[in-house]
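Complex shown without one protein chain; remaining protein chains in place.
Then we have subunit A:
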Amino acid sequence: MIPVCRLEDLPQGESVRLDLEPPIAVFNADGELYAIDDTCTHQDASLSEGWLEGCLVECPLHAASFDLRTGRPTCLPARKAVRTHPVSVLDGTVWVHVESDLAAQAPHTAAAGQGSAA
């Protein structure tokens, strides 16, 4: 598990990008927390900077849209799903359970942003 940030630092409609390899984006979509791979499967763009609407996030570069619950694209130009990762909150801290081969990797910086974190 990797710590993301304090829950109060991730208000509704906001996102956090974890600078892992590959990076992971954590979203607060209307009170529900979701984590997906941050890089759009279409081209190099950060989904944490995308447009959040319900359970969908729209890529800021080409408007590909992904379902945060499944990671699946809902429209072109993306054709491949992003991976999803379980999220939990323990004592007010948000944690991500990074799926598969990343589990053993140590976290780098977890910069909490206000959406458009550069």
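By definition in this document, contacts are C-beta pairs under 8 Å (C-beta built on N, C-alpha and C of every residue); 3 or more make two chains touch, one makes a residue touch a chain; residues count from 1.
In the analysis below, contacts and distances are computed from a predicted model.
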Identity of the absent chain, which is to be given by its UniProt protein name, from "Imidazole glycerol phosphate synthase subunit HisF", "FAD-dependent oxidoreductase", "Rieske (2Fe-2S) iron-sulfur domain protein" or "Sugar ABC transporter permease": "FAD-dependent oxidoreductase"
Positions on subunit A where the hidden chain makes contact: 43-46, 49-51, 58, 60-63, 76-77, 79, 115-116, 118
